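Only a single protein chain was left out; the remaining protein chains are all shown in position.
Read from first to last, the chains carry the letters A, B and C; within each, the first residue is number 1.
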Amino acid sequence: MRTGVWLVGARGSVATTSIVGALALRAGLAEPTGCVTELPALRSAALPALGDLVFGGHDVVATPLVKKAEALAAAGVLPPRLVTALAEELAGVEREVRPVPTGGRQAGTIAAITADLTGFRARHGLDRVVMVNVSTTEPVPPTHPGHADLATLTAVLEAGQAVLPPSAGYAFAAFTAGCAYVDFTPSTGARLPALAELAARERLPYAGHDGKTGETLVKSVLAPMFAMRNLRVRTWSGVNLLGGGDGANLAEPAANAAKAASKQRVLGETLGYVPQGTTRIEYVEDIGDFKTAWDLVTFSGFLGIPMRMEFTWHGCDSALAAPLVLDLARLTAAAHVAGRTGPLTELGFFFKDPLGSVADSGATAETEGFGGVAETGGGHALAEQWAALRGLVRRLDATVGRDGTGHTGDACGRDEAGDAVGRDGAGDAIAA
Amino acid sequence: MRTGVWLVGARGSVATTSIVGALALRAGLAEPTGCVTELPALRSAALPALGDLVFGGHDVVATPLVKKAEALAAAGVLPPRLVTALAEELAGVEREVRPVPTGGRQAGTIAAITADLTGFRARHGLDRVVMVNVSTTEPVPPTHPGHADLATLTAVLEAGQAVLPPSAGYAFAAFTAGCAYVDFTPSTGARLPALAELAARERLPYAGHDGKTGETLVKSVLAPMFAMRNLRVRTWSGVNLLGGGDGANLAEPAANAAKAASKQRVLGETLGYVPQGTTRIEYVEDIGDFKTAWDLVTFSGFLGIPMRMEFTWHGCDSALAAPLVLDLARLTAAAHVAGRTGPLTELGFFFKDPLGSVADSGATAETEGFGGVAETGGGHALAEQWAALRGLVRRLDATVGRDGTGHTGDACGRDEAGDAVGRDGAGDAIAA
Amino acid sequence: MRTGVWLVGARGSVATTSIVGALALRAGLAEPTGCVTELPALRSAALPALGDLVFGGHDVVATPLVKKAEALAAAGVLPPRLVTALAEELAGVEREVRPVPTGGRQAGTIAAITADLTGFRARHGLDRVVMVNVSTTEPVPPTHPGHADLATLTAVLEAGQAVLPPSAGYAFAAFTAGCAYVDFTPSTGARLPALAELAARERLPYAGHDGKTGETLVKSVLAPMFAMRNLRVRTWSGVNLLGGGDGANLAEPAANAAKAASKQRVLGETLGYVPQGTTRIEYVEDIGDFKTAWDLVTFSGFLGIPMRMEFTWHGCDSALAAPLVLDLARLTAAAHVAGRTGPLTELGFFFKDPLGSVADSGATAETEGFGGVAETGGGHALAEQWAALRGLVRRLDATVGRDGTGHTGDACGRDEAGDAVGRDGAGDAIAA
Partner (left out) sequence: MRTGVWLVGARGSVATTSIVGALALRAGLAEPTGCVTELPALRSAALPALGDLVFGGHDVVATPLVKKAEALAAAGVLPPRLVTALAEELAGVEREVRPVPTGGRQAGTIAAITADLTGFRARHGLDRVVMVNVSTTEPVPPTHPGHADLATLTAVLEAGQAVLPPSAGYAFAAFTAGCAYVDFTPSTGARLPALAELAARERLPYAGHDGKTGETLVKSVLAPMFAMRNLRVRTWSGVNLLGGGDGANLAEPAANAAKAASKQRVLGETLGYVPQGTTRIEYVEDIGDFKTAWDLVTFSGFLGIPMRMEFTWHGCDSALAAPLVLDLARLTAAAHVAGRTGPLTELGFFFKDPLGSVADSGATAETEGFGGVAETGGGHALAEQWAALRGLVRRLDATVGRDGTGHTGDACGRDEAGDAVGRDGAGDAIAA
């Protein structure tokens, strides 16, 4: 199943690391460390093979991929030997990275993006294309009535207005082109009722928001630990020091606000209350692509005795993000094949601010219930999200034959399946 | 259901904190922070109420409980106001704390301990008594053929030999007296084939080993995080600085060895491989009852990029341990009532070095499987252990009537129930 | 030499801790830990004894000192036994804590404060009174022409205008009453040309600004370490989490700005360049009086190899500040006696943002010179400041007789002494 991965922000750090990594894995030059779909528990014939992924994308800058890869190698994000070894393959991908259509009205831009996507699919004879947004985080946009329903939105766009933030424009184009959409950023993306409507109409799945790679990942296991032990978290305060392109942008108060909100959500939803403290993001150019996050947690134990924990996380954001981008592309493509539509809530494992609820996502009663909202389906605890993800992979698995070569053609939802056939008729239903 | 809790090491820090805490909770003077059986998800009418617990125990020292409690208050482990308010109740418990029988042969000591237990049960008209070992950690004892089967052991003891370490002697006495046994320490306790035989014969449940309160607790959520994300942990090195009575003892190389082994087990069993590094325990008198643990974790991400995390945990060990002692006493007593016998593997949540396997403990397929051995049932990940614990509480719950006042009398095992009736006929089976 | 200490903000945390501490030391109930004037190297007969300090002050709130002391004891800042033991003495000090005169014009307020000071001195027959500002940090005030010279200022005040921030009004009153003035806060205090003129006219010494108690103290030894080793600091970023009254105020952006500026000064002046990064102050109510500061330092070593250091400081601000308040009162009173006027630059050891330069303060060539500006007299390195302080104490020492009972009457400045006689004729000159 040759599958297209269309990266918005294709010349950025995360995108370039994803591309180099996929090429390295295909060439047998690296281990799939960090790829969760390569864990024994999640391997599935329903997923396109890493070697079957074909890359393309948009970016507003023109730096050649190989130059960006060399810069990442110099910064310690990529092993230099891989960049050298894969220069030719990178030049191949380069041909499929397009400038962002500009100039005219937003409707025209969206149409041009749609055409780029269908052209890419046709040129490479791809079964499916998944668009993944890894471009610069946008400020939170002003609301507009056109966001609320598809008819209004279409009318407004046709009237020449530009009412969508770029990420939502990309999602609109993806759905129009029959592509699934994943948002790895905190930007708006598909998170508008009008776009949900469009995805439903086109029978397409989508996923997001904001890849969970560092401090929030740690929070998503520590907060449940405190909850499961009935320890009362009093404060949780943190600071993230980061450089790199993403850091510079997040230093802008507007982008920062979007991100910081994503980062604290896990606490309230896992603990059932919001402890004091905030998470700050600070841009420090010299830190570069390796982020340092420090968190202090103060909590009360038995009889109110005060205790504390602190941690420092020193991670390379792009190297943490890239394998997840590959995982998401594979999982979303397989979900598309299997006929899933709407938000893929079982992919909360990958996100700081996951779409939808996990109420019907496969988390069993045993894994829920230590926190407050968790009892009613919050689902921010990593182990719960793992269970949901595993459930998804099992259901996808059930759609393919024993030999892994194709689909069984059987319904695979738990109860409500059968009628939910994928847009192109190839897949059978998995109810979400 | 008035339930006895017999504490071995009753005048120690953990024991005294447990007693003061239970009295404070009964008197409505404190919140049940730290008690996991008070979480909404784990509350059950099958458990004896906190107010129904009756305390007694053995110790080799004679410091009055109230003096020990005052010392703990001065050290910040107990709120001074509680010690003042509960002085009278503490004096009541004092009457049930006995010196450790000494002098004669080990068989005699065991018989004297057994008599202390049955006397305690009779005096207070208790439905059940659970012995909890919270005494000083012992060195690993030399092996002896008598450990391997009950007949040999009985013969050897009757012949006047002292072949059991004290903790195993206590377990022998508990089982002989018809009491369940919990080992909160890394000592031998019931962990000998001969004692397993005795527990089985007497149809008694037991649990252990080594309460999981600090650094290992954190490991049990962080190691699964790395595993679930397919990140390769390269080293995990830590140091535990602690003072207090337990610290002084653990500074002895022999006791230290037992403890350090407990502490690393979680890594191998959760990750499926053993990273480099060790966990050291260092006694620093001035640190007192608040332990500081520091851990460094280095790991590789995508394409082998090196990253690192460190954490500092600053916790009050006794305040972390005490509510778990109460939880364990409640759960084990309820399991006894419900007819459970042998190791309570579902209580792994509480222990560094849990007894038995979780293969049949209620963990569902969804919660397993990210690590190596986890796939085959290792079960050291906290979320898996939570699921197993929750499953146990559900099954216990099913044994009591809707109104919570008594037992249904129905079998409650999944398949193999019915025949496993508790020693005193009061409970029905839950197969372990 | 009975010496008055008049505390502005007398009911605050720092003030109350200072008072309780001085009373405890006088009563022999505590060791002088944290008092640098009690170190063998700095002990001097020229300093008033701790037992000779007499306290009074102003505050805008009315909480009795003993209530505040009890609250501090509950928060772990003061040992409860001391508060109990000293209740009576505290009630004695209580009588000398006055409400802040309010209502009328600023000139009137200043006059009333002056009267409070002279009344206090007379009532207790004090040789000297030192005013120490430990009140809430003020926002940076707007500039006004009256700040620039005394004649204008006097005229403007007499015309009924309120052009001074409160701290400067207190300094004006202190100088008018013939009292030395110390500013332990980052507020304006005596830091206006008009007030320098007044202090000079009245032949009075003063000192400030902003007590150096936590993270900045650590910076003042670590930054010189990097400088002396020729290691290039690339970034220095930190966060201070604090609760308590001071924390709540510093959460106000205006006060925060004043404080954060103080905190970074040490880096530029010690290193000779300003590394990237900022120091943030965050108010977290639950943290209370114990501040947690975390700093990350990244630096380059030989051949540009990148390295890093981080530290966490967990200190009780009031307990760090209080002994310094006592030290400053003793040193400033002795300097006053010895005829010193103007800024006491040798007291930079105590401050984040010290007044004046150390060019002529006793630091020898050997202790200078590793950094950039240090070469020209910056003097923010703690060891240099220690040397300057030690030089001051030696010169003060030279003004008193061998038996420590009185002054020698000899000039003690290095060159320019002799003519600089204290306002009240009691002291002889030490040139600053």
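The rule we apply is simple: a contact is a pair of C-beta atoms (placed from the backbone, for glycine too) under 8 Å apart; a residue touches a chain by one contact, two chains touch by 3 or more.
None of these values were measured; they are calculated from a predicted model.
Residue-wise, the contact with the chain that is not shown comes from C:225, picked out of C:225, C:254 or C:274.
Here one chain is not drawn; of B:292, B:332, B:345 or B:385, the residue touching it is B:292. Residue positions on chain C in contact with the hidden chain: 17, 20-21, 24, 30-36, 38-41, 76-79, 82, 217-218, 220-222, 224-225, 228-232, 290, 300-305, 307-316, 319-320, 322-323, 349, 362-370, 375, 381-384, 386-388, 390-391, in rising order.
Residue-level contact of chain B with the missing chain is found at 234-235, 237, 239, 241, 276-278, 280, 282, 284-287, 292, 294, 296, 298, 310, 312.
In the analysis below, only the chains that are shown with their structure count from here on.
Chain B and chain C carry the same sequence, and matching their CA atoms takes a turn of 180 degrees, rounded to a multiple of 5.
Shared interface positions of chain C, i.e. residues touching 2 or more other chains, are given as 312.
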